[in-house]
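Only a single protein chain was left out; the remaining protein chains are all shown in position.
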Amino acid sequence: MKMTKYALAAVVAFSASSVAIADGHGNKKATDTSPAEDLAAYRAYFDKRHPDDGAGGKPDFSNGVYSILADARSQWENTEEFPPYEDMVAKGEALWNTKFANGKGYGSCFGDDPAQRKNYPMWDDKRKMVVTMELAINECREANGEKPLKYKKGDITRLTAYMAYESRGQKVDVQIPNDDALAAYNDGKSRFFARRGQLNFSCASCHVQNSGTRVRGDTLSMALGHGTGWPVYRQKWGDLGTLHRRLGGCMKQMRAKPYKAQGEELRNMEYFITHMSNGMEFNGPSSRK
Amino acid sequence: MAKKSIKVRAKEKGGVVTVKALMNHPMETGLRKNKKTGKMFPAHYITEVTATIGGANALTANWAGGISKNPYLAFDAPGKKGDELTLSWTDNQGNSESATAKVK
Partner (left out) sequence: MNTDMKRRVFLKGSLAAGTVGVAVSAGLLAPQAVMAAWPKAEFEAKKMGDLGAASGDIKVKAPDIAENGAVVPITVSHNMKADSVAIYASANGTPLVAQFMGPGAQTQVSTRIKMGKTGDVIAVVKSGGKLHHAKKSVKVTIGGCGG
């Protein structure tokens, strides 16, 4: 196979001790590798790092650590016999079908189709910004004279749980159509790989370099697959939460000041994180420890 | 919309009915402290569970606070398709709930 200049950069980046792909730090610029190269690098890295699902099969990375730990997977399968988010999906369906005060509903913004997962996050070229599904929901509400929903928990998670459930099986296919979108993607990528906070860890420190390793009783999940299952029911929360809730929470755990939910930083990170799951299937809502 | 207190389903294969149920209950042991008041949450747990299939006793169980919150229960018992399964519980505070399902 003929190695292009960029493929070589990706391979060199691989062997760099701190990161698997060019991240915008150290001597490498985020722009050194293209999104397509990043995708290939992720898959090669995680396939090599986790060849086994713990039961003699190949991991389905869309199930977090349950993809690689047979013991934890069987406990999770037991939980899923009565999915903890079942009632919330039903509540979300009721919310979807409830008209606004002006007589219109969510259907008027979303073409009467709740199965919207595959359309987000997307690059809005008019406004030069990344639009997430949660943002689109609140923009729909505000356009129809309704107050916006809170972004981390509550009704927005019921709505997105219903929409995600209806969208199950859709392939992740985040598009990066032009240079402005690419800049947002690279911004998200840089933030994912940036060290931060008192502990001086980056997202990649745990979820790329140390995926599968233990932090006391927890096993660190792989970054590949992080985009597919939202919203997530976490046992620790006893409730559903959005991706931005988890990102902010994790930053707090790293003793860093958390980015604001649906602010530019987290939307760009969502753009990067979800793109890296391209080709996998959306499987939200999902349940985790 | 009120949350269903007992979710139950029953499937028959070869004369054996597999029953799976999830019950909504706090299952407080009485040993957990309310951080706001400094007092213990009072003990509040299911003490007895009974199940009947087609009117015949299928299972009786004695429970206490060691069973997890929102208890899960599964068991195999004799029965046939179309039988009515009834699952009931009583707790230490005198409450009780019941649910039925048709064996599929």
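Every chain is named by a letter (A and B) in the order it is written, and numbering of its residues begins at 1.
Keep this in mind: a contact is a pair of C-beta atoms (placed from the backbone, for glycine too) under 8 Å apart; a residue touches a chain by one contact, two chains touch by 3 or more.
Remember, predicted model here, so these are calculated numbers, not experimental data.
Trainee: Out of A:61, A:76 or A:259, point to the residue that touches the absent chain in the complete complex.
Mentor: Checking each option in A:61, A:76 or A:259, the one touching the absent chain turns out to be A:76.
Trainee: What residues on subunit A make contact with the chain left out of this view?
Mentor: These residues of subunit A touch the chain that is not shown: 71-72, 74-76, 78-79, 214-218, 220, 235-236, 246, 249-250, 252-253, 289.
Trainee: Considering the whole complex, not just the chains shown, which residues of subunit B touch the missing one?
Mentor: Its contact residues with the unshown chain are 16, 19, 29, 31, 47-48, 50-52, 55-69, 71-78, 86, 88, 90, 92, 94, 96, 98.
In this text, only the chains that are shown with their structure count from here on.
Trainee: Measuring centre to centre with CA averages, how many angstrom lie between subunit A and subunit B?
Mentor: Roughly 36 Å, centre to centre.
Trainee: So in the complex, the part of subunit B that touches subunit A is made up of which residues?
Mentor: Residues 1, 3-4, 7, 20, 22, 72.
Trainee: Sort out for me which residues of subunit A touch subunit B in the complex.
Mentor: 78, 81-82, 87, 90-91, 94
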